[in-house]
Every structure is written in structure tokens, then in C-alpha cells.
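Notes follow once the structure below has been shown.
Complex shown without one protein chain; remaining protein chains in place.
We call the chains A, B and C, going by the order they appear; numbering starts again at 1 in every chain.
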Amino acid sequence: MRESLIFDLSSPGRRACSLPAFDAPAKPLTELVPQDCLRQHDADLPEVSEIDVVRHVTRLSQINFSVDTHFYPLGSCTMKYNPKINDRIASLPGFANIHPYQPASTTQGALAAFELLEQTLCAITGMDAFTLQPAAGAHGELTGLLLIRAYHTARGNPRRKVIVPDSAHGTNPSSAHLAGYHVVTVPSNNRGEVDLEKFRAVLDDEVAAVMLTNPSTHGVFETNILEIAAMAHKAGALLYYDGANLNALVGLARPGDMGFDVVHLNVHKTFSTPHGGGGPGAGPVGVKKALEPFLPVPRLKIVEREALSIERKNADASRFTLHAPRLAWDYDRPQTIGKMRSFYGSTGVLIRALTYILAHGDEGMRRVSEVAIINANYIKAKLKDLYDDPFPQACMHEIVFSARLQKKQGSSARDIAKRLLDFGFHAPTIYFPMTVPEALMIEPTETESRETLDRFIAAMRQIAEEITRNAETLHNAPFTMPVTRVDEVKAARELDVNFVKRDA
Amino acid sequence: MRESLIFDLSSPGRRACSLPAFDAPAKPLTELVPQDCLRQHDADLPEVSEIDVVRHVTRLSQINFSVDTHFYPLGSCTMKYNPKINDRIASLPGFANIHPYQPASTTQGALAAFELLEQTLCAITGMDAFTLQPAAGAHGELTGLLLIRAYHTARGNPRRKVIVPDSAHGTNPSSAHLAGYHVVTVPSNNRGEVDLEKFRAVLDDEVAAVMLTNPSTHGVFETNILEIAAMAHKAGALLYYDGANLNALVGLARPGDMGFDVVHLNVHKTFSTPHGGGGPGAGPVGVKKALEPFLPVPRLKIVEREALSIERKNADASRFTLHAPRLAWDYDRPQTIGKMRSFYGSTGVLIRALTYILAHGDEGMRRVSEVAIINANYIKAKLKDLYDDPFPQACMHEIVFSARLQKKQGSSARDIAKRLLDFGFHAPTIYFPMTVPEALMIEPTETESRETLDRFIAAMRQIAEEITRNAETLHNAPFTMPVTRVDEVKAARELDVNFVKRDA
Amino acid sequence: MDYIPNTDADLSAMLREIGVAGFDELVAAVPASLRKFKMELPSAMSEPELQRELGAMAARNQPLDALTSFLGAGAYEHFIPSAIDHLVSRGELYTAYTPYQAEASQGTLQLLYEYQSLICRLTGMDISNASLYDGGSAVGESAYLALNAHSKRSRIVVSGALHPEYRQVLKTYTAGMGTEIVELPVRDGVTDLDALAAAVNENTAAVLLQSPNFFGCIEPMQRAGELIKPKGAWFVAVVNPLSLGTLRPPGEYGADFAVGEGQPLGIPVSYGGPYLGFLTSTRQLVHKISGRIVGRSVDTEGREAFCLTLQAREQHIRREKAASNICSNQSLMALRAAIFLMLLGKRGMREMAELNLRRSHQAAEAISRVPGFALKFPRAPFFNEFVVTCPAPAQTICDRLERDGILAGLPLGRFCAGMERDLLVCVTETKSTADIERLAEALGRAASGEVQP
Partner (left out) sequence: MDYIPNTDADLSAMLREIGVAGFDELVAAVPASLRKFKMELPSAMSEPELQRELGAMAARNQPLDALTSFLGAGAYEHFIPSAIDHLVSRGELYTAYTPYQAEASQGTLQLLYEYQSLICRLTGMDISNASLYDGGSAVGESAYLALNAHSKRSRIVVSGALHPEYRQVLKTYTAGMGTEIVELPVRDGVTDLDALAAAVNENTAAVLLQSPNFFGCIEPMQRAGELIKPKGAWFVAVVNPLSLGTLRPPGEYGADFAVGEGQPLGIPVSYGGPYLGFLTSTRQLVHKISGRIVGRSVDTEGREAFCLTLQAREQHIRREKAASNICSNQSLMALRAAIFLMLLGKRGMREMAELNLRRSHQAAEAISRVPGFALKFPRAPFFNEFVVTCPAPAQTICDRLERDGILAGLPLGRFCAGMERDLLVCVTETKSTADIERLAEALGRAASGEVQP
């Protein structure tokens, strides 16, 4: 049964909410503000009752795939389990119901949480300072590149170019462009890594930054990373780390130690904050000392010293206590790039990330990446006989296959993706990275069990089999979803993005 | 895709929860308690991770019908919408996280809420005092009958009999029996009301109580109620009101005014507390003055006087304020029947009921019953040409049809019920009351819109049509549920009510 | 604020379709004299007003997270995993009715089947129903079942160490049954087994013992069972399900029924309810137990499917002949307990029970060292609560500690004559070493304040 649009459920006079009456003498509105400021007709919003809204949204939710209901091996997205304690902590009134302009005396808990999160992110990445302001990965990239521009500008020349590999996520070149840079693409070699020679060829003293992610979007580790860093630094360029793939590295290696000068993290990936059907996330940016003066305002400052003790001995398991210093916001940062958004950051998201990090601790965070890598290699080992595996080495936390062979038999990566839905699995990322034809990018994350992976592997094998037998049928997949394949061409051509009631 | 049993998801060593370590020197357990007090093997509980549990329960929930997803016209159950504000209030730490034995100084808010609820229930029913202790309707009945026994006993003779009509809910005779009474059944007349002559015939001075619900389970008002009350009282019997059908009467008429001496209410019916897939509910019991001394302990008492003002003028719409007296629990009630359960009542459920009553206020509560009655009569008017309508008069908040005609054509009430599921409607109550053959008991409640009723009516008409065309097919309904008809005979014969893993 | 979609215009149209002139015509059957009353409820409140005013009412209570509480005695402060609230607040679960239509209720049914199985594994019993109201009423209910399953017997023997509120329920429940209730004395914190042996006779339908009992002490259940069995009476064990993570389960010491309060399994203290009564029995008694039971069966295509079963026992079929009148139960609370058991799992249940055991013993030691305080029953083993004798009336001590935000425990004078100086202290895994030290210090201060007359 299809769920109607909320507008079709509307009936004059219905309502879901009533409001308190105004309990003082009520003048006509036009005595308060001039008539021409006022709206002439009420906005044509639906008129429905609470039960209508609850049923509408509940039913719609049921036709979604989600981590809470399905394995979601969407590559580059790290769709790990979102622990429920995180939501509980973030929605405590002490966090969810404080105003950003409240006096610091009434928000020491929030400031301490921010401070603690900055410190743990520094520990994880090997960077010197973090800003929690950016709202997502792409926003972090833009922040990072504006920091880099400010850094170079302070040194006399903002420089003109940013190098990105051909496998980079679209946000990288796009962010570089918005920060005013010309994008230079460097190709990958046949191991999926940056081609060192070609890199050398494009590196010059107009290069402001080199943007990499490691492991790359090919799912493989950049083995020449130290060399790349040395070369870039020698040319006066800074190294930017796209943290989307950090789930491979926690406790294993740190971008800061590799030579990266600026990193952004996607807390909605590595740190388990739920993706909300598209957001909100958060994209904290970490920098090395030299870039700290440029970070967005405000910064946390310690007003009254007292050790911020986040240490808890494992040995005697003594109670964890946070001895927080008195903190305040500091706006007086003359070299700052300014602000990337209102206020301080996505508190509710950041609190979830902090909760997640504190839950795992040192050992636990290390295990996250280990298991993520083993899970991915397990899938690789079990599928590489049927799906083309473009890179020979072990993968990191995700594996990129090419459906080249299947394409030859008549089914595309898209067909495979759609067919997987019928087996109760979300599809992998497809057609990204663009360097791999018919890419199927699979990221299992550490929160999936071996049994789930085995069922997924079986489904992938069965699909390969189906293609060998009759590739045609897959063109009509999926078969068991609430709708069959959606006509995207029509959607773009006969644009309907704002419901207008057709007259009867 | 079927959801496995949680036991099948178990794998050794997995876990969803960790606990704090014991941070003091840990002696062997046997130094604390003797070995023979200790369990030898761990209970064989599943070993799963949090994601397993979340997916398991989430997926299972999706295959349920519920008020939040479907129209649920289950007669006698008043499956009205459960407002979300009620849950929010009940789960405030000030209500959800207080211990029943906390000192009264730390629980004045809870005591005031109980007091206010007792007062509003008195106002709605016309009774003099309420106990909030009973946990459900049946529990309220037992409480009420034990009160009646105590009352008669105090007067020298507990009496032996309780009269119930043939249309009564099974809990009525059952409760009477548990309270030590012999049950005398009185038949209904052809208007679905108590047959007055037959009632007179069984009424004698050994009758302790007459249990009625009004409107009766035939959905019709007992027009002779005042006469019945007078007769019962004249015989020295008390009148007991089964409040399951109060949703027809709020603001319209009060059991207290009709002559009832004891009433129970189902807050999970009239007062919108969710039914939770079977419970918890609450079954407050109200009594007239003469029975008050027998109410279960503890009772609320006012320690320090101050008006409990629950009044809020509509006229000047001045802010509602609760001027609560200082309250405490009183256990010193020599004539009490004792206790019906631990502590005071189902606080979380009662708070929801109070929230609901305060939301509606006087006008709103009246409207509840009005609309419930109109909705039921609307269904009656629109279906009585196709389904046999055993009672000629207007119905109250529910309508009982008989599927006699359909039965003759080869389909039973059960078949109709099952087929309705395919249309996205929960089934009505069937085969109750037992006085109506092939009963279909439909209670729409006030929270369903005319459009929903129209769709339901259309479905019922289409089903009647289907039966005329081919009654056979309905034997296999439902066709679109996750399972087809469940084998209840096998369930009872080859009893499997506790999962035991079959050995491989 | 109401939740009624139909507007006046809708209603007028509907009344026209019904064919009446107005609402009053529909309710003409209601005598006019009955319609002349004023309800006098407060006027309606909008949701913002409800949030504000009822929020203020809640704020007049002091929740446990703002205090340090050592209260137990039938309601326990325990860790509740966040996933439980997340899951049970799903509308499909909490706004469904009793699963009468199996095909549209497989979610609830499978979960209740799992609940039954989990409770059986925890208690070691064969059969569990799908819930009763709470611990107290479960005790009352067990009396009904025992009397019903032994229709010729009319005596019930009950330990004096059974929670006093449960004992009161037992008496109230059986008031109309002509039952003789014999209460056993308590010696050194546990039931006097000699008295038990003497009290159980051929007319005894059941013997009820609680372990850990009201005083926190673990009863000699094995020996009690051995005394009860030869007389043919049913042995009803009242147990704290959390304790069974580490204590011997009733299935191992021969209980016929095991019942109790399921609140410790993931249910908030919530000022006494809603809680969860659980009821289990041996296989032999399956047709005798009351309440909903879910069975595993198949659908017409042979697929696994669940439904309510053995309904012939229930009130809606047997009416006055039913052993119980229960209809609505505590499904959602059973679901909480089931999810709790799934999340804690095999290892977690053991660890949590052990933590309770250790913390309470740590506290008992610490309090014993405070001058003037002593364990009342030093020889009886205990789980997570114990009785302390104070150097002053326990109520006085508690009042003093309340000022420091500590609820020291339950003064027993209220329940047990002669125990005015005794305090029932409960220490669960929610308490830390620091909390225990704070309690001991505060007791010390309160007592030294008392020593001066």
C-alpha cells in the first residue's frame, strides 16, 4: 500500500497541535507591526491530526533500509552500528537544551566535553590542535583549505594550485576550487596508489596543498606516503588528509605521523554518529602547530588551570573522573580565518562521537580498525574469484571490485547493486572511484559479524551466478522493494520537486 | 525474510554489554556465600552483540500491526491513539526514576499527580473515592469484588452470589469466582439489554453484587439502569460497573449517578495509555463513600492543608497552577482489604492517563465520547445493509454485527477478520460477546478520521461482496501477511512454549 | 488539546449520513436525569502547557540520579541498557494490543516466545507464561493456582520472611477462598525449617518461600524442598531474577512454581510500577498456570509461526471456572526483560549478579566497621541487601542522611514490630566504592550525633 503525500491527508480544520492562549489583552496585530509586514494568506500547510503524522512517518520509515535493519556495505561511508547510549547521552537536557550564548558559568560541562573530544582526536590522529566547528567532511575540507590559504598568505603567497589524485572523492576538487585554487589531478598507478613520477611532475612552488586520503579510495594503503610528504614539504606545499577512511587506521598509524599538516575527520563515519538519511554529521579539522593560529573562532581557552585528567588506569581500574579546568571561549585570535558556521559546532553529533571514543578506549579503538580490515579482506578473499579485483595487494577497510566481467556478460554494477536489495542487503557504493570501471566499493565495517558477511558473500556469489545464466533478468531488479526501479531520467526532465496540487 | 530466533543468532563469546570492573580486592565468591547457594553453570542465555539485538527487535516490530501504523477497530479494547506527550511526561526522571520507598519529602510531585488523578476520575465517574492500585481491568474487578465482600462481611454476611449478564466479559464471572462468589448469569433481551424479568427472578438477599457494563458489550445503553440499580439496592446488593466501555460515557452520564457503587476503569482504554502488545494497563477502582474504608492501603492523606487547586478558568485563561497540599501515604486503615499488588500502582501508566485528561479538560473529554459514538453509528449506518445488525437501536461507542448471513454463504467471522488484514486494517473483536453468533465487534474510537472509516467501510463491503462471489477463497486469508494462517491446533497439541535447541 | 481528527463539519455530515437530526438523537436512550451533571474537570491544556506544568510536577520529585540511594526491598536501582528504551519505544510494539490476530502480530508473538524461553533458561523451570502484573500479585496468583491445582486442600504455608507487602497481597487475594494461611517464624534471618516441617500437612496446598528473602538472606531452598515434597504440597519459590545470574535457580532445587518481580531486569523503578510479574512452573503444571502463553507452530505453508496457545485455560473461555481472571498483562515489561536478557547475555548476567553480590558484601563490611552498627544476621548468606542494626532508631538515622542526599535504606520498624533499630540496606552494581565509603562515613557521623542523649 503506497503512503499518500501529507498534503493529500489534509482536511480543512484538522490540527495536531494547540498552543496556549495569549493571556493578556490582545491588540490587533496591525497595532504591533505595519500591515505590509504581515502575511496576507496563511501558508498552505497541511491540516492533519497527530495520528495522521505519526502513521505517515512511521509507515514511510518502514520502507527504508538502514543500519538498524540491514547490512549496509556502502563503501567510503563506514556505515557502522550507531550505539544507542550515544543518543541517550546527547539528548540529556544538559546537552540538548543549552543555548549557545549562555554564560560559560552555566555550560562548563559542554566546554569540558569539547575539550576532551579535541584532545582525544589529537591523540588518535597525531595532530596538535582541532576545531570542532565544521558540519561535515566537505565542510571540513573547505575549512582546511582556507586554513592552508591563510597559512600561505601569511607567508606572502597564497599559491595557486592544489593536487588531488584521480581517485579522490568529488568533494576534494570541489572544496579546493571554492577555496580559490586551481585543481591539478594526478593519476594512480596499477596498485591504486599515487603515481610517484607523475606526482613529481606536477609538484611545483605554486602548489599550496596535496589532498590525499590514506587508505586511498581504492581501499589500499599509500605505501609511498612518507616520500610524498617529504616531496610536498620540500616544495613548500602542505599535505591535506581526507579523513573519510580513518576507520582503517585508528591505533594503526596516524596521519600526523605520516606528515599530514591538516586533516578532517568524518565523525559520522569513524566515530559512529548516525547518518540520519543524509546528515547531520560533523567534520572536525586537525592541524599541526604552525596552522593553529588560523583556526576558526572561537577557540577553547583555559581560564583557571587544573589538569584535565582523562586518564583512567586499567590496572587498578580506579574510577574515571574528569578534573576539568575552568574553560571559556576565546574570540580574540587575530590570525583566524573567521567562522565556518554559526556558533561552535554540531554539539549533539560531537557528544555522540565523544561517547563512542570513551566507550572504546585505547584498546577498543585499535580493535575497531583491525576488525574493519579483517572483515574487508575476508570479503575480498571470498569474492575475488568471481569479481575482478583490480589491485593485487591486501585491502584495508574496504575493497573495490570491478564488475567488468559481469558487464561483459550484460549486467552492470548498477544491476548488481539493485539485485542485492532483494537479498536484504544495501548496495555497495557504485561507480566510485571513477578510476575503476563498474566499481563496486564494499565497506563492511567492524560491527558486522562473520555470519552476516557470509550471507552477503553468498548473495554476491549467487548474483554472479544469475548473471552467468541470464544477465537480462537483473535489468529489472529489484523485485521485492516497495517500488521497482525509479525513473531518474523522468525525474530530471519533468522536474517535480515541490508538490503542487493538481486541480480536480 | 523470516527473522531467526535470538537463540539462533548466538555465538560463543559475543556480548552486547560490558560492566564496570569491581574496583576493590575481589575475594572468591565462595568466601562470600556458600558454594551450594551458587549456580553451577551459567544460564544458557544468548551471546549476541548490540547490533544483533537492535536489528532483531526492530525487524520483528515491523511485522506487527499497531495503532501507530494501522486502524485497529478491536471492539471492547478502545484502541485509540496514544499521544506522544504522555510518554514524554511519564519518562521524565522525576517520575520514572523515583523509588517507591523514598521519603514523601522527595516525592511530593508524584503524590500530587496521584491525588489529582483520583480527583479527576471521581469527577468523570461520579464516585467518591478512587484507588489507583489495580494493574488492569480484571485486577480492578477482583479488587472491587473483594471490597464488596468486605463491605457485606462488615455488615454480618458476605453473601454468596454475584449476578452477571450473559453478555459479560469473561473476566467478570472469573473475578467473582476468585472473590469466592457463585456466579449467576442473567440473559439479555432482544435489544441486547438485561432482561428485567429474568433479573428480578434471580435477585435475592444472597446476591452480593450485580456486575454490569454500560453500554453493555452489545454496544447499547442499558435503558433500565436506574430501575436495575433500585432493585439491586433494595435487595441489599451492590452494583458493580465494568468500566471497559466508559469511552461512550465521558461527560454524557456517570456510573456514579446511575447507582453504581463500585467501578473499575481501564486507563489503557478510555484514557489512551498504550496497550504495549498486551499490557501494562491500569485499573483504578472507584467507590461510593460507604465502601471507602475498605480500599486497599496505602491511601493518600493530606498532612498539611492547602487547597489542591486544579481549576483553571477558561475565561481569563489564567495560568494553570497546582497548589498542592503536603501529601503522604496512610497505611493506618483498619478496615482495609489489604493490598492488591506491591507498592501503589502503575505510576508510569497513571501519569500518562493524567496527562491525557489534563490535555482534554472538561470540554475535550466530553467530545471524546461524542465523537466515539458518532463514529460507531456511522459505521453501523454504512454496513447494516450487508451485515446483520442484531439490535435495532442506535449503538453507543461500538457496534456488534453478526456475520450470520456470511456464515450461511460459507465464510465465518474469522475469515472476515483475517481478510481485513489484507486491506491494512486490524480485525474487529470476533466471537465476543458470546450471545451474538459470529460476532464482529467494531470499535472505531474518536481518534479515527472519517476518511479512515470510509476506507474501512469500503473494505468491509468489498469483503461481503467477495463472500457472495466465492466464500471459499476467504478460508485462506490473509494473503499478504508475513505468514499465512497459523495452525493453532498444532500449537496446542505439540506444545512448544520454551525454545529447546534441536541437536544437530 | 484533543486528538480527534473529525471536525464539526465532518461530524455534521456524518450525522446526516446516519440519518439523525443531531447527536442527542443517538443517545436518546440515556435518561435525561443522568445527563444533568457538571464534570468540573480543569479546562484543556495545550501541549506546551502540559510540558511546562507536568514538568514542574515531576521536578517536585527527587530522582535517584540526584541522590545516592541504598533502597531496595522489592524495587531495585539497576543499570538499564539504552537499547531497551530505544526498542520498546517503537510504536509498532507499544501501541499494539494483545496479539489476538496472530498473522498481524508475529513481532509481539515471537518476542514473547523468546521472553518465555529466556525466563525458563534463567530460572531453570520448564514453562513460563507471558507475564503477570508484578511481584506482589504474582504471589497472590500463585496461591490461586496452587489452590486450584490442589482443589481439595486449603492451607497455605508462607515464610515470615516473604516481603510483607507480598504476604499482605496473599491474604487479600485469598480472602474469599476460605484459605488458612500459616506464617512461619524467621530465625537468624531465614525461615525456621522446623516450624516449616511442622506446619506442612496433608491439607497444605502450597508452601511459599522467598530467596533472597525480604531481609536479603538466601534461604535453604534445597532443604525446604525436601521437607515439602513428601507432603505433596506445591513448592512455590519467590525469587529475584537478577540474583539467578549467580545463585542456584529454582529449577535445580525442585520448585513447582517460581514466581517473582521482574523489575530488576531492565525496568525503571518508576515509583512502584509498571513492573513485571513472572510465573514459571514445571512441565507437569503447564495446564495449571495462568496468563497468556505463546506457542511456536507453523502456518499453512509450513513456515515457523507463533500464536497464543492453551487459551482454554483462560477467563474468556472458561469464565467462572478459570483458575485466574488475568486478561491484560505486562507484555511491554516482559519485552523489556527479554531485551535485557538478550543484551546482558550469558556472561553479562553472571557478571552483573556477581557485582551485586560483591558490592553488597563490600558495603556490609564497611558498615560493620562503623562503631555502633552491626549486621543483624551475620550468619545468613545474602545477595544484594542485608539488615544492619543501628545505634539509634533507623528512621532517625535515615532522616539525618537524607539531608546529605543519601537514602540509607529502609527502616524496618514500619514492617516488623521490634525492628525499629534495623535498617535494610541494598547495594547494587550502581554503587561505587566511593558511594559505599560515603555511606559508611555518613552513618558514622549520624551515629556519633546520636550517642549523646
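Everything that follows uses one rule, which is that a contact is a pair of C-beta atoms (placed from the backbone, for glycine too) under 8 Å apart; a residue touches a chain by one contact, two chains touch by 3 or more.
Please read all numbers here as calculations on a predicted model, not as lab measurements.
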{"item": "Which displayed chains the hidden chain touches across the whole complex", "value": "A, B, C"}
{"item": "Candidates A:N189, A:N377 or A:S412 - the one touching the absent chain", "value": "A:N377"}
{"item": "Where the unshown chain meets subunit B, residue by residue", "value": "11-14, 17-20, 48-52, 54, 58, 83-85, 87-88, 319"}
{"item": "Missing-partner contacts on subunit C, residue numbers", "value": "47-48, 51, 55, 65, 79, 81-82, 86, 89-91, 429-430"}
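We take it that only the chains that are shown with their structure count from here on.
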{"item": "Taking each chain's C-alpha mean as its centre, the one farthest from subunit C", "value": "A"}
{"item": "Pair of chains whose C-beta contact count is the highest in the structure", "value": "B-C"}
{"item": "Distance from subunit C to subunit B - Cα centre to Cα centre, in angstrom", "value": "20"}
{"item": "Geometric centre distance via CA averages, subunit C-subunit A, whole Å", "value": "45"}
{"item": "Shared-contact residues (touching 2 or more other chains) in subunit B", "value": "14, 20, 23, 50, 54, 58, 62, 67-70, 81, 83, 447-449"}
{"item": "Subunit C residues counted as touching two or more neighbouring chains", "value": "1, 3-5, 10, 44, 46-47, 49, 81, 83, 85-86, 91-92, 432-433"}
